[in-house]
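Other chains of the complex are left out, but the ones given are in their true place.
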Amino acid sequence: MTDTATNMRLKLPIACFILEIILIILFGVLVQYDDETDARKWHNKSNSDYDNDFYYRYPSFQDVHVMIFIGFGFLMTFLQRYGFSSVGFNFLIAAFALQWATLMQGFFHGMHGGKIHIGVESMINADFCTGAVLISFGAVLGKTSPVQLLVMAIFEVILFSVNEFILLSLLGTRDAGGSMTIHTFGAYFGLTVTRILYRPNLDKSKHRNCSVYHSDLFAMIGTLYLWMFWPSFNSAVTAHGDDQHRTAMNTYYSLAACTLSTYGMSSLTAHDGKLDMVHIQNAALAGGVAAGTAGEMMLTPFGSMIVGFLAGIISVLGFKYLSPILEEKLKIQDTCGVHNLHGMPGVLGAIVGAITAALATTEIYGNGMKDVFPLVAEGEREAVQQGGIQAISLAVTLGIALLGGLIVGFILKLPIFGAPSDTICFEDSVYWEVPGEEPSHEDQLTQVRTEEADKLNS
Amino acid sequence: MTDTATNMRLKLPIACFILEIILIILFGVLVQYDDETDARKWHNKSNSDYDNDFYYRYPSFQDVHVMIFIGFGFLMTFLQRYGFSSVGFNFLIAAFALQWATLMQGFFHGMHGGKIHIGVESMINADFCTGAVLISFGAVLGKTSPVQLLVMAIFEVILFSVNEFILLSLLGTRDAGGSMTIHTFGAYFGLTVTRILYRPNLDKSKHRNCSVYHSDLFAMIGTLYLWMFWPSFNSAVTAHGDDQHRTAMNTYYSLAACTLSTYGMSSLTAHDGKLDMVHIQNAALAGGVAAGTAGEMMLTPFGSMIVGFLAGIISVLGFKYLSPILEEKLKIQDTCGVHNLHGMPGVLGAIVGAITAALATTEIYGNGMKDVFPLVAEGEREAVQQGGIQAISLAVTLGIALLGGLIVGFILKLPIFGAPSDTICFEDSVYWEVPGEEPSHEDQLTQVRTEEADKLNS
């Protein structure tokens, strides 16, 4: 299954090598250790070892890292013949995006004398930006070449960083777990891209656009790692102390409640009451997305569970009723249903965050206000204004995602990137050397024969 | 494969929604952030960030979390046609049980002005209680509907919390890793339930009650995560400092020794010397169970290894010789062999804990006595008495587990919960939409034809 169009022999090596060489040069020119990773600077400060940010954030970083590479990668292995590409392209574009994001975010987050300073917090932020790219990947899964994906990542990382800069730095928005910056942005960017890349004859590949028994089990590995480590995701870059602690706990309860509503809805919406793996694999995670903004706030476990409960219901309903409409009417072919897992729950999370922010009082937050809402604590802004800013931030995010997706979608339509034709979508063998499914019968016969011979000889 | 009896369309949604709504209401009325997760309270105390319990326990919590969702979930995927249910029902009942356990344990561990205070330690304890429910799930695996499992979880969490309260609060028993409270309790509760649910005609499903090649590999994912993270499990709620450190190390050596005796016994008890995956998947974990009580004590690596070594031997012998007897004579159909992995090793762990406690001296423990045996350190109790109390605690645990399992077993026999009939046990398609095993030949032919056409066109 090789033809000229999809042959990557020149395109992919050129893309990988040129991108990596540019990255290396830019790192050489622009990037320095920060005060916590530089041997001289750290020892000048006479800190105690346990003050090093490494001990506050590295366990969370590793959990996030697992979500990015195992979580997203294996979640997408549900397709019967696209496991290599799901895990493998996820791996490739994540490894690229995290380097590129280090530069882009470093540039926007503020340079230090012309240099970008990096440490564990920038590593987490780079993984976060990568997460948005992988969400968009989920929308176009099976229909794009690895070169297209790298090109998408180049532009999406820039746009993500611009949006993040506007929200966090210019507007003073709070979004620790990225309901807006990561999930809403990644989803609507990806949905716009897949709309532009609409394939009217994609049903020629529909026999491959579904799962088999074992591929669904592989996908559950991805689901569970995302589910378990989401508390670390949302709490990874919040302030030290009670903030990380509270955020992790809020997310934990949101996810637990979401899981029960997902199972309930999945069974309720099936005519025979049978559970659908697509819902379990995806909708049960919506509670983590929806707690992304308000998780660090005093949402209370009670509030978190309500949010998670609603997120699960919305997500299953989206898979069941909205996705088919989006595909038929709006021509949005959303392979993984990212609109249901990241899009709607992300918007829900943004709204919950705006409301929770607007209700913040000194009575509730005490001196902790300065960690969660520094501008409110400093008297620069009322809580209600903060809530309004949060809502505006959602609109900004949607705007940049849709406009950015539109432009990038048209760029990806250029015929030079080796996209697969409609008949060979969702198929690993287009871009991978693929072994057989099972030991062949011939092999097994050979095996038995040689074994028999072996026994006679021994 | 749908019939009226097992149709979950009404039962499962009703169970999920009503349970979750009750949980949300109870959380709203009863649950508050504790001093380490509440913004106002934490900042009132002028602590250093690194004093927050989050940094002492969150890495352990995440390891325990992985054991609960990936460890238990994938360990049970060994069945050839029950992977969706193993992972999926494990996910559902764990997500329910951890919320319900937060309330029950909070109630018994002591309210604060009518409120339950929660943080990372209560999250770990809730996961522990969930572990006991999942152990019982292993005994009835393949023979119960998800609604039955939720009902079992409702009652088991209550009984677990009562037993835990009697042991830890009333008797002053030490059981950091839960040899008694988690493993002994969960195993004998589940064994009693499966005895009450005895199915004389279960052999109608016996062709499905076994593994295939790939399902055994999926199960090894569960085994290894349980094995690797058991040190975190046993040390997750011990005192800070040397206690967590020592407990993790004792458990590590107990598991290593157990693995060698498991491999030895597995080969020894097979007529052709071939290793049995069932033993490797399960018995190699018995060392973690058996170090659950004494792990935090000054058991020494030497003592830990002896315990692990014995646990592995006992466990393999149980699988090989005792389980068939239990099934034939006592009518206990123990799908996962929880008696061998959690039951006997749990009792062993309790006995080892009683002996180790009885031998405690100030010479050995120094000022560390107050962390491990506070009542002995305060002079309220002799070490020998502590040992006696530990032994009594085992008896109490067994009593509550057996009696509780008896009652709950009869409740689960009510015909309204949608249990599968004898011929359709161990079968995912009863409760799940199940895709095919492999890409069908027809699909493959279609694929080849369209590809050829595609090449001609391009």
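All chains are identified by letter, namely A and B, in their written order; residue positions are counted from 1 within each chain.
Here is the rule we use: contacts are C-beta pairs under 8 Å (C-beta built on N, C-alpha and C of every residue); 3 or more make two chains touch, one makes a residue touch a chain.
Quantities reported herein were computed from a predicted structural model and do not represent experimental measurements.
This homomeric assembly is drawn with 2 chains in place; in total, the structure file defines 3 copies of the chain.
Everything below uses one rule, namely that only the chains that are shown with their structure count from here on.
Interface residues of chain A, counted against chain B in their complex, comprise 1, 3-5, 50-51, 55-56, 59, 63, 80-81, 204, 207-208, 210-214, 216-217, 220-221, 224-225, 227-229, 231-232, 240-246, 248-249, 252-253, 255-257, 259-261, 263-265, 267-268, 270-277, 280, 284, 298, 300-302, 305-306, 309, 363-369, 371-372, 421, 423-424, 427, 437-438.
Residues of chain B touching chain A in their complex: 2, 7-17, 19-20, 23-24, 27-28, 31-33, 36-44, 47, 49-50, 52-55, 58-59, 62, 65-66, 69-70, 73-74, 77, 83-84, 87-88, 91-92, 95-96, 98-99, 118-120, 123, 146, 214, 218, 221, 429, 431-439, 443, 446-447, 450-451, 453-455, 458.
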